[in-house]
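Heads up, one of the protein chains got dropped from this complex, but the rest are sitting where they should.
So, chain A:
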Amino acid sequence: MANSYDYDDASFDSRYARPPSSGQGGGAAAELIYDPNFVPDSVKTFVVHLYRHIREKNVYEIHQMYEGSFQRLSDRMFRENPWPSVEAIAPYVDNDHVFCLLYREMWFRHVYARLAPTGQQRVESWDNYCSLFGVVLHGVVSMQLPNQWLWDMVDEFVYQFQSYCQYRAKLKNKTEEELQLLRQYDQAWNVYGVLNYLQALVEKSAIVDILEREKDGLEQFTATDGYDYEGGTSNVLKMLGYYSMIGLLRVHCLLGDYHTGLKCLGPIDISQQGVYMIVIGSHISIIYHYGFANLMLRRYVEAIREFNKILLYILKYKQYHQKSPQYDQILKKNEQMYALLAICLSLCPQSNIIEENVNIQLRDKYNEKMTKMLRYDDEAYAVYDELFTYACPKFITPSAPVLEESLINYNQDAYRLQLKLFLYEVKQQQSLSGLRSFLKLYSAISIGKLAAYMEVDESTMRTILLAYKHKMHSVDSDGKIIPNADIDFYISEDIIHVVESKPTKHYGDYFLRQVLKFEEMISELDRVKLD
């Protein structure tokens, strides 16, 4: 059942599709050649320039170096080895404490992406994040950094937490040395710390207030992409606070707490343009987790709507990200969201709510599977299982391992629980699909007749009808009842009257966006001077 679910990311970071060519045993061999204190000239130049750009607050140059030079150097010289140690490069950057923390953060990220981090390295990375966030929270940071970098920091922080939970839940094949490390550093990547850091960043940055004030026009945040072009004050705390809200959504989803996750995201209005859209990684992460949480909360239409929008967006714009290091991750999340969309549409069929292009892609990938899911036989559950397993977040067990008893692998427990509850929900909706196909054929039918067609007694028929109504009406966070089904009905004594709901296209929203887009285009064209 869980064969395709690859929790084993100790071999390589599944976000990047380039496994290390050295394989599993390469670590030891590579170390013979790798000298952490040797600093090649290109690295020397890199750190010196990066340090200068940061001091001069030249965000554009920083971004170029961060996205471009770092990746190129990694590709060229550090495919199988880590970058030079921070102690080796420190002299070139005046031993600047904050720069060293930033360098180390990138250093560890590189190890996670291209190599296999050891237990010791995982713990050291946690230490580094504590120091880095500590500095930021004390408000002593004055630099401006590109949003991409700040997003990557939060994203990586949550990712390494998730990875560590997986790592320490696999006790069966651990060496005594590794177990000793777990015992000694029992505070590393503990769930309280992770959540409290994210929470602290959100609060200390006062980002919620900023977003509130922006609605009243008292603050410039979205308009300047979070930067302060004039005053030059640091954007680091603000943006880390903003991205931490997404981080909290993600961690809560990993724990299975969908309600609180959505609550953490509350201050960000995803129906509007926002800072979350600047970095495509954050945009995708928000919608993926938002959609997934809504799916688990049975708010199918809401999930479908958001998946539809982001999948269309990716379809249009992914070509521009082909060279970026996030491209593989974008594609992976894209595929996962198609799978989730297929699930949502099988549980809650809709007509005309999906964009044409997205629909074509969806049918291409999942037409056969969706037909199977609608049949609700044994094969259907296997398909639901398969798609859920493929697309769900990598759930974690947050509690610390008990190292004294028998050592087993329990890293899949959290996933198995969520899967089980999901399939349980699917099973509860078993009769609804059959009911829907009958309702499509009639405008009015007596309960008795329908019961005969569906081969159940009248009492069961009434039960199925009530269950349909209950399952197809979700409760939103304000307690309002939201209808989800495209086919509805009401019963008058013994007669069912079928009501087909017209799909609502949000023309108002569409026109608004187009008006603003064209206005932007016109003003840009106005700026062009022809000689």
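Keep in mind that, in the parts below, contacts are C-beta pairs under 8 Å (C-beta built on N, C-alpha and C of every residue); 3 or more make two chains touch, one makes a residue touch a chain; residues count from 1.
We adopt the following convention: contacts and distances are computed from a predicted model.
**Q** One chain isn't displayed here; going by UniProt, is it "Nucleoporin Nup43", "Eukaryotic translation initiation factor 3 subunit K", "U6 snRNA-associated Sm-like protein LSm1" or "Epoxide hydrolase"?
**A** According to UniProt, the chain not displayed is called "Eukaryotic translation initiation factor 3 subunit K".
**Q** In the complete assembly, which of A:T45, A:S142, A:Q180 or A:N196 touches the absent chain?
**A** Considering the complete complex, A:N196 is the one touching the chain left out.
**Q** So which of A:K309, A:K365 or A:R416 would be touching the chain we can't see?
**A** A:R416
**Q** Check the options A:Q272, A:N352, A:T371 or A:S437 and report the residue that touches the missing chain.
**A** Candidates A:Q272, A:N352, A:T371 or A:S437; residue touching the omitted chain: A:Q272.
**Q** Which residues does chain A use to touch the chain missing from this display?
**A** Residues 123, 126-127, 130-131, 134, 139, 185, 187-188, 190-193, 195-197, 199-200, 203-204, 206, 215, 255-260, 263, 272, 296-298, 398-399, 413, 416-418, 420-421, 425, 428, 459, 462-467, 469-471, 473-475, 479, 481, 483, 488-494, 497, 499, 501, 504-509, 512, 515-516, 519 of chain A touch the chain absent from view.
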